[in-house]
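Every protein chain of the complex appears in place save one, which is left out.
Order as written gives the chain letters A and B; numbering starts at 1 within each chain.
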Amino acid sequence: MTRRPSRLHLILIPLSLVMVAPLIWMVLLSVSTRDEARRFPPGLPSGVDWHNYVTAWTEGPFGTWLVNSAIVSLTCVVTNLVFCSLAGYAFARIPFLGSKVLFIAILATLMVPIQIIMLPMLIMLRQVHLTDTLAALMAPNLATPFGVFLLRQFFTALPRELEDAARIDGASRLRTLRSVLLPLMGPTLATLSVLTFLNVWNDFLWPLVAVQSPQNMTIQLGLQNFQSSHYSQVSVLMAGTVTSQIPVLVMFVLAQRFFVRSIASSGIK
Amino acid sequence: MPARRRRLRAGDHVSGWAFVSPVVILIGLFGLVPVIWTFWLSFQETDLTSPGTFVGTAKYSKMVHDPVFWQSARETGLYTLMFVPLTMVLALPIAVLLNQRVRGMLFYRMAVYVPLVTSTVATGIIFSQLANPDFGLINGALSKLGLPQQMFFQSTSEALPSVVAMTVWGWLGFAVIIYLAALQNVPGELMEAAALDGCGRVQAFRHVELPMMAPASGFLLVWLTINAMQLFDEVYVTTKGGPLHATTVLVYYLYTQALVNFDGGYGAALGVVLFLLILVVTLVQLWLGRRTSHYEAK
Partner (left out) sequence: MKHRRGRIFAAATTGLALAALTACSSGTSSSAGASKITMWHGYTDAEAKEITLLGKQWNAVHPDQQVELIFNGGNDGTLQKTLASFVSGKTPGVAYEYGSSVATLSKRSQTDDVTSLIRGTASFRWDDFFPAVQQAATVGGKVYGVPALVDNLSLVYNKKLFDAAGIPYPTATWTWTDFQNAARKLTDPAKKHYGWAYVNDGTEDTVWRYIALLWQAGGDILTPDNTKAAFDSPAGLQAMQLLHDMSVTDHSVYLDPGDQSYQSLFNGGKIGMLWTGPWDLASFDKVSYGVQILPGKLTHATISGPDNYMLFGKDGQQTGWAFLQWLTSPEVHLQFATATGDLPLRVSETKLPGYQTFLAKYPANKVFMDNLSLNVTKARPNIVQYPKISAAIGVAVQSVLLGKATPQAALDKAGAEVDQILAGN
């Protein structure tokens, strides 16, 4: 067979361009001058105006917002890994009283989005003086029903013999989990980490409801707040938008396969 | 041995509960309790700051007589009916394309996936600029082609389709990943057998691969529908529900009622309705999915 360029490129190239165009346009606007960003018909910037980034960073505490987002997302990743592993293991392996009922109750909350529970959450958090704090942002995501479900599936599929030897040697369940099963859980935990991180990092509605002070905002809420005061400074707004997307974008480009596999496995039923 | 077994089981109860207790407490506190509370709140007149008063089903009868509620329900339905099929119909052929052996596939895939990690807020901000009637790239392209320029987010008839286009862009990568994973699970031998039987590539796809996409399609249908019904972020960032409520979807309406007008009871009642809608849609779709996959198994 002779290999010549596939005709599929003729579809793939325009397709890719359409998908990437909005992001390229964002970057181009972010280095345009104010007049270049506001003309018709629109066109390429004549040079690279980095000044917009300086302006964006002096006018919006993007650093604080990024750090807040990182704190909130990473905390939720860690708590999900620990708590969901424990619960997933117990639901899969330990025959304890009420396990079925509990598991079904937890699964039922899979269908409850934040929109439905945000008002009582707000009232609850106020009563313990936690509104407008990073802790409030973490609360709904500290343990997710999806994580419990994912880990339970994993343990159910695992051969029982693996842990039996350790159990017969008298190791406690916790010890077995830590020393025998943990090394096998890598890919599943990685999946849970990626999905939890993306979810919490990109969350918008709950931060919008739970936080008012600029210093407690996450990057998404901060960006929206920044937008509302920079409507007419398109280039500066875009510089802020690029700033807000860079961390996850870089992670994605570096670890594409990893992201894709995680997202694909959220489709397992 | 009976004594030993009993002891073991008692230990199991203790360790079982110990293992699940963090999750049970957290999900109970931030998952189950608030749901029940929302139901309770929907029977109250409350501004969310002071204790409410019980008003029975007043909030629900208000809803029945509220034209904006009905409009928001309609816009949500319309949005879902456009968004879900469009995403799925576009995703499947793209997934098939991305499953071919072509040079540079890594880049093509990355291009399709990258909107997935772009946040909803950023998506909204970027598309507001792209679709700006006076300076936007899209109208720039239209005018180059000699086509009339459009108002997009600023027109009552184009705003909702514009939101659909924007969100399809954001979700396409997700649907493609799901389909691609399903395609890659199709055993190679099956396709080879089809080729031996004289099936063309297209026929092989129709008779071998397409039927095997049913579970993935079922999952996407449920997942995309649930998410479509929860649309909020992109609307908040681009149109704020306007113009003339043309993009006031249910969750946006809930937000404004509860946290702009501070009618907490009404917001909660809207939440209850949303909850029931999601529940019904999910159950119906799961049931349909079971039926269809049953037929295909035969």
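The rule we apply is simple: a contact is a pair of C-beta atoms (placed from the backbone, for glycine too) under 8 Å apart; a residue touches a chain by one contact, two chains touch by 3 or more.
This structure is a prediction, so every number in the text was calculated from the model and none was measured.
Looking at B:Asn132, B:Thr167 or B:Gln257, the residue that reaches the missing chain in the full complex is B:Asn132. The residue from B:Pro22, B:Pro161 or B:Gly242 that touches the chain not shown here is B:Gly242. Of the candidate positions B:Val64, B:Leu145, B:Val202 or B:Val260, contact with the unshown chain belongs to B:Val260.
For chain A, the list of residues touching the undisplayed chain reads 34-35, 38-40, 55, 58-61, 63-64, 122-123, 125-126, 129, 131-132, 209-210, 212-216, 225-226, 228-233.
Touching the omitted chain from chain B are residues 47-50, 128, 132, 134-135, 153-156, 240, 242-244, 259-260, 262.
One rule holds for everything that comes next: only the chains that are shown with their structure count from here on.
Remark: chain A and chain B have CA centroids separated by 16 Å (rounded to whole angstrom). Those residues of chain B that touch chain A in the complex are listed here as 9, 12-13, 15-17, 19-20, 22-24, 26-27, 29-35, 37-38, 41, 48, 94, 97, 100, 102-104, 106-123, 125-127, 129-130, 134-137, 139-140, 143-144, 169, 172-174, 177-178, 180-181, 215-216, 219-220, 223, 226, 230, 232-233, 236-237, 251, 254-255, 258-259, 264, 267-268, 271-272, 274-275, 278-279, 282. Taken together, the chain A residues at the contact with chain B in this complex read 5-6, 8-9, 11-12, 15-17, 19-23, 25-26, 29, 37-43, 79, 82-84, 86-87, 89-91, 94-97, 99, 102, 105-106, 108-109, 111-113, 115-124, 139-140, 142-145, 148, 173-174, 198, 201-202, 204-205, 208-209, 220-221, 223-224, 227, 234, 237-238, 241, 244-245, 248-249, 251-253, 256, 259-260, 263-265, 267, 269.
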